[in-house]
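The complex appears here without one of its protein chains, the remainder shown in place.
As written, the chains take the letters A and B, and residue 1 is the first residue of each chain.
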Amino acid sequence: MAKVARLARLDVTPTEIDRLTTQLAGMLEHFADIDALDLGAVTPMTQPYPLVNVMRDDVVVTGLDRDEVLAAAPAAEDGRFRVPPIVGLDS
Amino acid sequence: MSAEKYMIDDYELVVGLEVHVELATATKLFSASANRFGDEPNTHIDPVTLGLPGALPVLNRQAVELAMRIGLALNCTVQPCTFHRKNYFYPDMPKAYQISQYDQPLNIDGWLELPGGKRIGVERAHLEEDTGKSTHIGGTGGRIHGSDYSLIDFNRAGVPLVEIVGRPDIASPDEARQYVTELRQILVAVGASDAKMEEGSMRCDANVSVRKAGQPLGTRCEIKNVNSVRSLGRAIEYEARRQIALIDSGERVRQETRHWDETDGRTHTLRTKEDADDYRYFLEPDLVPLAPETSWIEAVKAALPMLPRERRARLASSTGAPADGEAVMVVVERGQDDYVLDVASHGADAARALVHVKEAYAEQGASPTVPAADLAAMITMETSGKLTSTQAKQVLAEIVAHGGGDAERIAAAKGFEAMDTSALEAMVDEVIAAQADAWAKYCAGEEKAMGALVGSIMKISKGKADGKAVTALLQSKRQSA
Partner (left out) sequence: MAIPSTASSIAESVRRGERTATEILESYLANIERREKDIHAFNLVTTEQARAMAAKVDADVAAGRDPGALAGVPIALKDNMCTRGVPTTCSSRILEGWKPPYDATVVTRLAAAGAVFVGKTNLDEFAMGSSTENSAFGVTHNPHDTSRVAGGSSGGSAAAVAAEFAAASLGSDTGGSIRQPAALCGVVGVKPTYGTVSRYGLVAFASSLDQIGPFTTDVRDSALLLEVMSGHDPLDSTSIPQPPLSLMSSLDQDVKGLRIGRITDLPGGSDPEVEARVAEAFAALAAAGATIVDVELPSMKYGLTAYYLIAPAEASSNLARYDGVRYGLRVESSDTNSMYGATRAAGFGDEVKRRIMLGTYALSAGYYDAYYGKALKVRRLISDDFARAYQKADVIITPTSPIVAFPVGAKVDDPLSMYLCDVFTIPTNLAGHPAMSVPFGTGADGLPVGVQVLAPTLGEAAMFRVAAQLERSAPGGAR
């Protein structure tokens, strides 16, 4: 559970981990009902409506105003978004 | 043409290259902001680019077209494909996931043929979106390590990339350089990208491992931050030697990602496999499958221009020069092969045309300013003996400098007259008579004696004698003496 929290970038206290573990375990137990099904020959359903080849033309459309966007940013400098030092992350 | 296998000590190299190419589209892969390099930060942004709540991706048709051109030029099969989300956190990744292609990519199972003929397998070439750019402030040298904070520009976020994954068929630093050089020419030829490593529109990562002949594959390391073809060769060589040193001293190579440092010429650990994120790939629910119609694929294939390999073969057969020789390679890389053939079509000797273009047209670019007819005329003067090869070069230099010119007029202005054969023979006879000792030695087999004879002839002729013709005359006179 701690590993899942790290993957999801959610700081969780040990108490929360315990609580979440119990709750999730309970849910997964409930969800085990699908284990009884024979799903070997079933194709997964990933799309509710069968569309293919949706594309758009390569034409520029005016985007957002930088000032409006940066005004809503937690921290900005020099026309860019500012973040604390990037340590401990994959690039 | 098979070469001996490249070895370092007793070890073979196994190298696979992953190349990311920025496509030359007008807009981004999933949104209609401009795909432009070098503008003010965050001026090509939209809800999709920034990963704003509620934003949705829509695929760029031209990106698909260019990706197919790349795949087909690399002999791949184009197939129906899907997009997946690759989930990970990084500040320049606005959605905290990258839309890429996972188990069903657009192009699969192709190859790239190196100039010498060896084929390097291409496993796949798929579409994905680029990230934004971070600049690290404080710290040394703009590196992350020790920085105070970072600034993010999302202009590049969402730019279309094609990732070309080569199979580990590359066996030496030189082959790696050839692969990337050839790949770049292909990308430029089909109009997919300007593929400039120094500008970041082509990025190369190398997977390197070593093994002794007959042994199973060794542990590989991924090398990142290689910014030029030359660095690629150096980095592979360094890494191979590093691994060999480890193995020889009884240690094991750790599977990891390493960062190439151009200034100190070494690779350094970036992260180990254990640190790697679980990307939790799943099908992108905001997009639908892509299945290019056969008619579209056929049209792209039919419209592919002549690729570098075909150009080299064509030039080689017209000029008699080797297809993987330096002259042919350089001239094709510059895009001047059509020009050489054009010059030859005006009646000039193709082989001489190739040599002159290679040597004199380095600054000319793909559309030389000098009219083909002008160069053809100069070459004809040269091959008919009216100009020595030295004189030819000087005339050509002037033609190039002026973007064209009449070779006859320039030669006359420079005082380069034709020295006809009988005048030349008379001069040779004069010198033979005047330097009887040297001539005797030469006739006896002392090749060195010829030098004095030729020198004298050149002096008397005031440099107008053609060195080759003089040598030929001396040799034939010796034979008949």
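Rule of thumb we're sticking to: a contact is a pair of C-beta atoms (placed from the backbone, for glycine too) under 8 Å apart; a residue touches a chain by one contact, two chains touch by 3 or more.
Predicted model, so just to flag it, every value in this text is computed and none were measured.
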Quick one: say which of B:Met7, B:Ala26 or B:Val58 touches the chain that got left out. B:Val58
Positions on chain B contacted by the hidden chain, ascending: 47, 50-59, 85, 87, 89, 91, 94-97, 150, 152, 278, 280, 282, 285-288
The missing chain sits against chain A at residues 1, 4-5, 7-12, 20, 23-24, 26-28, 30-31, 33-35, 37, 39, 42-49, 51, 54, 56, 64-65, 68-69, 72-75, 81, 83-89
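Please note the rule applied: only the chains that are shown with their structure count from here on.
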What residues of chain B sit close enough to touch chain A in their complex? 25-27, 31-34, 40-47, 49-50, 58-64, 88-91, 134-136, 144, 147-154, 270-271, 275-278, 280, 283, 285, 287-292
Can you list the chain A residues touching chain B in their complex? 7, 9, 46-47, 51-61, 63-64, 66, 69-70, 77-87, 89-91
